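The complex appears here minus one protein chain, its other protein chains still in place.
For chain A:
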Amino acid sequence: KTGAKMAATMSNVDEIRNRVILGEFDIKNVHTTDYPGNYPGYDDTWNLQKFQKNFRIDVVQMDETSLEFDMVGIDAALANAFRRILLAEVPTMAVEKVLIYNNTSIIQDEILAHRLGLIPIKADPRLFEYRSAGDEEGTEIDTIQLQLKIKCTRNPRATKDSADPRELYLNHMVYSKDMKWAPIGNQADVFADANIGPVHGDILLAQLRPGQELDIVMHCVKGIGQDHAKFSPVATASYRLLPEITLMETVEGEKAERLKRCFSPGVIEVENHGGKVVAKVVNSRLDTCSREVLRHDDLKNAVKLARVRDHFICSGVTSHSKNTDC
């Protein structure tokens, strides 16, 4: 599907069914139309075996924080449902109740509590239960307790005339690594090897000066993104359709060079065929579909821009450092 097709294009009906056409002023064939009865001669009734045969998932890239994969053979309604679920209905643990015993910093209580809530917590939500409604205290099965106790003092060893706060004060920057886990009940045994705490230790929470201190206890509970965005496990989850670029006529010479510049780098390559430079579509997946080529009058009829309707390139970035299936 990424190769150059200078041969005959597919029939009109197939094109309406399978491709979203990017025109100069509008986008055609956006909606799914392959319902039973719409096209005579096509059997569009739902068939699980046919779906299973055509469906595939190819993981392109996966590491600790991001995942990119292709879903082929599924409809936009379902792909969008999966994206919405990733954002809003996959549970995580996050700080919900902040008990402030002492806060003499200049960061207001509620601002500090808001910042603490947004910090991603490294804990597997599948090992915890939801807190039952009306339960104020929390039990060991649904709550993680974290503690932040820090006091800023003057550094006795600083030189007399330094102006650098890093030298003058101790503990003047409060980072998320200062949040320590305080196990309740039998959590110390159950989660002995999973060190529970914030995922990233270098998130700046507050700045202090000598004499100011923070003494805070936090309760983390399990929640979903629908309730509050802090519970969303993904930084973002998005998908795009696979672009398809077809050259309707041979483009050579200086026009080929201009055509290459109209697309993202790597999409169109210019090759030497018997003395003449000819443009060829190499990898349409890299294209961002800016439709720049349609702005040039002499090039716009040479190219047909489309997207494959059932091929989704999905990517998600998580801040929680676990890329297991959601």
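In this section, a residue touches a chain if its C-beta (ideal position, glycine included) is under 8 Å from a C-beta of that chain, and two chains touch if they have at least 3 such contacts; residues count from 1.
The working rule: contacts and distances are computed from a predicted model.
For the chain that is left out, the UniProt protein name among "NADH-ubiquinone oxidoreductase chain 4", "Annexin", "Vacuolar protein sorting-associated protein 16 homolog" or "DNA-directed RNA polymerases I and III subunit RPAC2" is "DNA-directed RNA polymerases I and III subunit RPAC2". Summary of contacts with the chain left out: across A:R84, A:H228 or A:R295, the touching residue is A:R84.
Within chain A, the residues in touch with the undisplayed chain are 32, 35-37, 44-46, 48, 51-52, 55-59, 62, 69, 71, 74-75, 77-78, 80-82, 84-85, 88-89, 325.
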